[in-house]
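The complex is shown incomplete by one protein chain, all other protein chains being positioned as in the whole.
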Amino acid sequence: MEHYTMNLTLKVWRQKNKKTAGKLESYKVENISSEMSFLEMFDVLNEQLIIEGKEPIAFDHDCREGICGMCSMYINGQAHGPWQQNTTCQLHMRAFKDGDTIVVEPWRSAAFPVVKDLVVDRSSFDRIIQAGGYISVNTGNAVDANAIPIDKKNADDAFMAAACIGCGACVATCKNGSAMLFVGAKVSQLALLPQGGPERESRVLNMVAQMDVEGFGNCTNTYACEAECPKGISVANIARLNSEYLKAGLSTEEN
Amino acid sequence: MALNANIPPGEMDKKWNDYKGHVKLVNPANKRKLEVIVVGTGLAGASAAAALGELGYKVKAFCFQDSPRRAHSIAAQGGINAAKNYQNDGDSVFRLFYDTVKGGDYRAREGNVHRLAEVSTSIIDQCVAQGVPFAREYGGLLSNRSFGGTQVQRTFYAAGQTGQQLLLGAYSALERQVALGNVTMYARHEMLDVVKIDGKARGIIARDLISGNLEKHFGHAVLLCSGGYGNVFYLSTNAMGSNVTAAWKAHKKGAFFGNPCFTQIHPTCIPVSGDHQSKLTLMSESLRNDGRIWVPKQKGDQRNPKDIPEDERDYYLERRYPAFGNLVPRDVASRAAKERCDEGYGVGTTKMAVYLDYKDAIIRYGKIEAGKTGLKNLDDEAIIKLGKEVVQEKYGNLFEMYEKITGENPYEIPMRIYPAVHYTMGGLWVDYELQTTVPGLYALGEANFSDHGANRLGASALMQGLADGYFVIPYTLGNYLAEEIRTTTISTDHEAFLQTEKEVNARLTKLISIKGTQTVESFHKRLGKIMWDKCGMARNEKGLKEAIHEIQQLKLEFWNNVKIPGEINEFNTELDKAGRVADFIELGELMCIDALNRKESCGGHFREESQTEDGEAKRDDENFSYVAAWENNEEGWTLHKEDLHFEIVKPTQRSYK
Partner (left out) sequence: MGITGLFLILFLIVHAGINACIFLNDNGKTFNDVAHFMSHNWIMRFLEIGLFSGLILHIIQGLKLWSQNNKARPIEYHYNQPSKNSKWYSRSMGILGTLLLLFLIIHLSNFYVGTKVALYSGDQYHNLFEEMKEDFSNYWIVLIYVIGVSALYWHLYHGFQSAFQTFGINHKRYTPILKFIGITYATVICILFALMPISMFFKWIV
């Protein structure tokens, strides 16, 4: 792999807090190595800002290995930047070239209000899980793990759905700001497993209801979410959510 | 102070059952009145908060991330051990217990480890019931693999994302309790001190990281589930936010710190690429099951690895340890890589890396596949193609990750790996009940020191976190709280709360008002370098003494010259980081003091003065068969020893030759 260095112009969204309006500001960074990760480039910029006596840019990040789901930047018009099936923290600077201008914005969604700069509040996702994204089994109640054989295909599909990292790129990308992929992934995971059976109906109805309360938009099947999902969660999970929802909606006796 | 581990009497395999049979209970009506604070929401914290919520306690859970689901347990790749013996290969609770004590190089406490092995089976049951999608066989039953060089297949896994799936399981159980009103969740909150009243832990001071405001929270007991402190080395496989602050504050409030120098350096990580590096990425240990590790026989060999012929390669693990080969335990593998690189045989631009090669595995699998399908007369290319498919199925996500980070295709070019700090066996000293030396203050998971001795075996961290949270603390905490039912909720206007809040506030004010010239990050980097060079994979007296001096200097400089922008009462990530780095600096000193005190080599702690003639670690059971528990005081630290007694597993020198 050829390594090179580059000078870049960054246009970054700056916003003091939830209440104030924000705007894009320009910064220059120099001598950025192609081996750096995108967030390491941000580290360099922030160090530079601190030395200059300016306020560093706030951004969410934690594991920096693509699994915690905390990093969340809209880079050059794409959630998590130009690479496919990739998180911001795993994006490396070899994706860019000398002289590039990079625009970085926070996730934009009514359900993800900006906290500061590039940091958004994704607690709406937690509340959706609280509405039913679990199996009600108290500790100690479980039968032997091998008591219920599970079809390997279903187990594998459930795993693929469960791989969701809850980053919110699906919402950020969707032109409607819909959270159907996130909700679909959780509903699918639990609908594919026999353990999820007893709460199947209430789960899907409650989670969808909570999703609407939070102000997420509706799915119009553009499938942009799947294309930008860092974990490649399939829109087949949205179809499964739809079918679970229809079935539950038709059969439920509650209003 | 005499340290009493409170191990229940009786035979090893009956202790836990006896304990559970006799432990004091809290009746349901009283549980509703008792408040428990849980700091951290990783495997230990989330499972503890959920399990205690289910029991009916009023739980408050805190995490510094934006959601409990982000905790770094999520990054664990390989798997979780359990003595299920589903494979009929001779596994048992005893074997898991034995392997863990031996793997920990006889520096773990037998009673705790046996309990861990006992409850391991219930963890798998619980997780499956929660909907954790473990890997399965075609018959629909759970699949196991061998991990970290054990001779039985006892590791349950979900591709290379086991930690994620287990954490999301615990997270969903936690969110269920939040929905039921049993747990109140405080995300983006960081614990900054423990509040003690009459010698007992009674609450915490937490900072709301969004508003920057300090909050006082009361609890009848406080559980620290705040993970390990690997980030003291600056570069580690830990998450950027992983820190020692909660544990350190507890330490300063009287909780002893156990075996701080026991650090696990994981042998298979992606090497450092330059000064800009902010963290290191682990490549699952499972890669060593099939990959072969080597360096060129010739020093400073610049050739492309593909051009280096077989007889000019040094498969040094296979050469030094013929019995275990590439599957030697983590500490041994890491030191061997360091030895080769220090001798000048390292590869890559920085020369601090060795090759992990899949060429042979690809050919071997290719031939097996060809045999299966009955295809004969396949040319090499076709066999390699088949082999690559198998390797992709087994390790695809790891190979992809490697390629994303390095830009190199590991199917074609051998991966470059180097050891990196990964886990800390040391932590707050706890007794059998997971209680620290401060009554009412508990430590669970990686935050305590108890189960892994001087070296942790693969797939055991997840097991310990969930064991502590789901199956241990619900019993042991009850034993304490049963005596607390008469303690009514203490107002947070109590003198102790006000005083502690004032201290926390003073420290924050001090930090922000230094207005020096050096960034927090630069101090952290310098600390990391001292620690890695002098308290890393190999330690010696001279280096450790230098390190202690350098760290003391660094501490002085930090408190005089750190530059933190912004204000206290706002979202200020630099201020958050500064507090953590300040604690890391103090911890670093203690780690070096502990390493200096422990003149033997054991597990992850290798003292150069204590090695055999052929360069292997030499343990000294006569003088060091104890847990070093450090008490913080005015003068610094005082050592207390908890002697280790091995009733069942008699210490022998580990040999992997």
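Note that the chains take the letters A and B in the order they are written out, and that residue 1 is the start of every chain.
The rule we apply is simple: a contact is a pair of C-beta atoms (placed from the backbone, for glycine too) under 8 Å apart; a residue touches a chain by one contact, two chains touch by 3 or more.
What you are looking at is a predicted structure, and each value in this text was computed from that prediction instead of being measured.
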{"item": "Visible contact partners (per top-of-document touch definition) of the missing chain", "value": "A"}
{"item": "Touching the absent chain when the full complex is considered, from A:V29, A:I148 or A:A227", "value": "A:A227"}
{"item": "Candidate in contact with the missing chain, chosen from A:Q78, A:N138, A:N154 or A:S202", "value": "A:Q78"}
{"item": "Where the missing chain touches chain A, by residue", "value": "11, 13, 24, 74, 76-78, 82, 103, 105, 108-111, 173, 175-178, 215-224, 227-228, 235-236, 238-246"}
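By definition in this document, only the chains that are shown with their structure count from here on.
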{"item": "Rounded Å distance, chain A centre to chain B centre (Cα mean)", "value": "26"}
{"item": "Chain B residues touching chain A - in the complex, by the definition given at the top", "value": "47, 50-51, 54, 65-72, 74-75, 84, 86, 122, 124-142, 158-159, 161, 164-165, 168, 171-173, 175-176, 178-179, 185, 187, 210, 237, 239-241, 273-274, 276-279, 281-282, 401, 404-408, 470-471, 474, 519, 521-522, 563, 565-566, 570-571, 573-574"}
{"item": "In the complex, chain A residues that touch chain B", "value": "1, 17, 33, 35-37, 39-40, 43-44, 47, 49-51, 53-56, 58, 60-70, 83, 86, 90, 92, 94, 115-116, 119, 121-123, 125-126, 129-131, 133-146, 148-152, 155-156, 158-159, 162-163, 165-166, 189-190, 193, 195-196"}
